[in-house]
Each structure stands twice: as C-alpha cells, then as structure tokens.
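Below: the structure, in structure tokens.
A single protein chain has been omitted from the complex, and every remaining protein chain is retained in its original position.
After this line comes subunit A, so read on.
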Amino acid sequence: MKLFLMNILLAISWCALTADASLANFLAGFVVGYAAMAMSPVRKISRGYFRRLPRILGLLVFFLKELVASGLRATMEVLSPVRKSQPRVIRVDTELRERNHLLLLSQLISLTPGTLVLDVDPEEGVLYVHAMFAHSEQAFLQELRGGMERRVREVFD
C-alpha cells in the first residue's frame, strides 16, 4: 500500500516535471515510476507490491474477458426462442477464509452474467451460487476453482 502511494507520488512528480497533467501522461508516469522502483533497492524491502500489481491487472483482464463472454451467452439465451440454460444452485467450497477474499470472489461471481451468489457462509468459506449455464456441476466447480478463485487467492497472496 505504501509503495502504491509512492508510485502515485512519482507519477504526480512526473506530471509536474513534464508540465502535462493529462491522464495519459499520468499513466505514463506511473509506468516509469513502477519501472524505477522495480530496479531500485526498494524491491528488496517489500516484494509484495511488485508481485501483486501484475496479478491484479491479470485478474482485471481475465474478469473483463469473462464478463463479455458470459454477457454474450446470456444475451443469446434471452434472444433465442428455446431455453438452453439449466439453472441450478451449486455449493462451492472455497479455500478462502478471509472475509475480504470471499467478498471479492462473490462480487466477481455476481457481476458475471449467468451466475449469482445466493448465500455465503464466511466461517466455512462456502458460497451458494445460482448458475444458469452449468450443465455439469463438476465442470462448473473446476472452472471456478481454476479460474477466478485461484486468481483471487494470488492477488491477496
């Protein structure tokens, strides 16, 4: 967190030095600051930030891809004259115990069209997910564990 703020400060000073306060220049300053920090001894003090930021971006890209893909699938379902979906409630046993991790995972699941978190048991790390397109429970669980849950765990790692 401290390093993230430092990175933002570096980006602001980059904007001041180049006398251009646009968003694109701020992002450029952020990238330059990140590279500079990654090469400096700061890296040895705290490795977490440099490991986490690429993973957060990875999760973001993965989630946007997932959002568009399942959005299209839900759209097909709405437009097609025959119902192909088989909705069911699936119990997902996750390995996450922290409330923040479960919150992020269930937010992401609820945001994807076609899946909806009905209930959460934070002590056991269990989510009850209503899934529209899960034709097999095992396949759905595998996809969720290998995709979203693993990435959420890595982000907080």
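The rule we apply is simple: contacts are C-beta pairs under 8 Å (C-beta built on N, C-alpha and C of every residue); 3 or more make two chains touch, one makes a residue touch a chain; residues count from 1.
By our rule, contacts and distances are computed from a predicted model.
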From the options "Monovalent cation/H(+) antiporter subunit G", "Ferrous iron transport protein B", "Transketolase central region" or "Pyruvate ferredoxin oxidoreductase beta subunit", the chain left out of the display has the UniProt protein name "Monovalent cation/H(+) antiporter subunit G"
Have a look at A:13, A:75 or A:100 and name the one touching the chain we're not showing. A:75
Missing-chain contact among A:18, A:40 or A:107 belongs to A:107
Contacts from subunit A to the absent chain lie at residues 21-23, 67-68, 71, 74-75, 77-79, 82-83, 85-89, 106-119, 130, 132
